[in-house]
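A quick write-up on the structure given underneath.
Shown here: the complex without one of its protein chains, the others still in place.
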Amino acid sequence: MTERGKKQLPFRLLLVALLFVLTAGLGYAVLTLPSQAPGLSNPVVANLEASGVSNPVTAVLLNFRAYDTLLELGVLLLALFGVWSLAAVPECRESPPGPVLDGLSRLLVPWLILVAGYLLWAGAHAPGGAFQAGSVLAAAGVLLLLTGWRLDTRFSGLPLRMSLVAGLGVFVVVAVVLILMGGRLLEYPPSFAGALILLIEAAATLSIGMTLAALFLGARPEAGP
Amino acid sequence: MSPAFLYALVGVGLFTLGLYALIVHAHLLRKILAINVMASGVFLVLVALAARTQGAAPDPVPHAMVITGIVVAVSATALALALMLRVRAETGRAELAEEPLE
Partner (left out) sequence: MTLLHWAFDAVLGFSLLWLAWQALASPDLFRAIVLFIAFGLLMALAWVRLDAPDVALAEAAIGAGLTGALLLTTLARLDKSSGRGFGRTLGHPSGGNNRDVIHPSKKETKALHKKDTGTEVHD
């Protein structure tokens, strides 16, 4: 600690004092909340029958508050656009993978894809769903990228971009079709709500997995000829 | 007082801990870590307060919001890290200047 450190000390103490007040205030606010508050769980349970799935969290994510999820897929895509437009990331020359990483990735990637499929299917009635499946898929992608695997240039143009926007695209198409059929925004008819949710989730899983893996890679892959 | 409130208080603590680190550290990677800790604190408060149902299943709406939030947080982190690498490439340092660069 030199001169500047000493000069900073009063500010540091003031900061700690202010943050202490903030913590005390927030803690007081939390503790004075009523100890029993069911929130929105009763309406969710009451309408679960009509939602097409039996896992309440999936029902909220893809039916009751589906527009949140729709916008969230948009946010993911925007973040990827941001990363790609900053393409000045130095290409990291990784050393070739050791035998352990190489063998492990061969062993794990098929399993991870299988687990992603299971989570997607199980999301209708048990913990799981598009986000969990998508992130497991992304983990498989990251593992592949770490071993030095790169997408073939044949697929890094249009096919890659199609898979990145598939989730948002399918979601928007479903929303527009439902409006044209006379419903309201993302109001699924109960008879085929389950099928629609599975369709949207499948596309969203692919998009989330590809987007997160692309975010990990950083730079924009060059499109092939 | 129930375990839910204990976790909510831990969430408040994480939030202010992250805020403190966000203010005092100059290195951008530390600031990104601090923002992530703050986000975890907010999520913890949300989910803890959703568990205030006597014995019944907790409120699923905050759970769905937190799942969305976790995915948004990771994409925002990726964008922030890319921005940090760009700052590094442009200025040669990954820290905020303590006094303005002329």
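Every chain is named by a letter (A and B) in the order it is written, and numbering of its residues begins at 1.
Basically, a contact is a pair of C-beta atoms (placed from the backbone, for glycine too) under 8 Å apart; a residue touches a chain by one contact, two chains touch by 3 or more.
It should be emphasised that the depicted structure is a prediction, and the values quoted were computed from it without experimental measurement.
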Legend entry - Visible chains that the absent chain touches, using the contact criterion stated earlier: A, B
Legend entry - Touching the absent chain when the full complex is considered, from A:51, A:105, A:135 or A:205: A:135
Inset, instruction - Write the list of subunit B residues that the hidden chain touches. - result: 3-4, 6-7, 9-10, 13-14, 17-18, 21, 25-27, 29-30, 32-34, 36-37, 40, 43-44, 47-48, 50-51, 57-58, 63, 66-67, 70-71, 74, 77-78, 81, 84-85, 88-89, 91-95, 101-102
Legend entry - Missing-chain contacts mapped onto subunit A: 1-2, 4-5, 55, 57-58, 89-90, 92, 119, 127-129, 131-132, 135-136, 138-139, 142, 146, 212, 215-216, 218
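One rule holds in what follows: only the chains that are shown with their structure count from here on.
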Inset, instruction - Indicate the whole-number Å distance between the mean C-alpha point of subunit A and the mean C-alpha point of subunit B. - result: 16
Inset, instruction - Show which residues of subunit B lie in contact with subunit A when the two form their complex. - result: 1-2, 5, 8-9, 12-13, 15-16, 19-20, 23-24, 45, 49-50, 52-54, 56-65, 67-68, 70-72, 74-76, 78-79, 82-83, 85-86, 89
Inset, instruction - Spell out the residues on subunit A that touch subunit B in their complex, using ranges where they run on. - result: 12, 15-16, 19, 22-23, 26-27, 30-31, 33-41, 44-45, 56-57, 59-61, 64-65, 68-69, 72, 75-76, 79-80, 82-83, 86, 88-90, 129, 131, 134-135, 208, 211-212, 215-216, 218
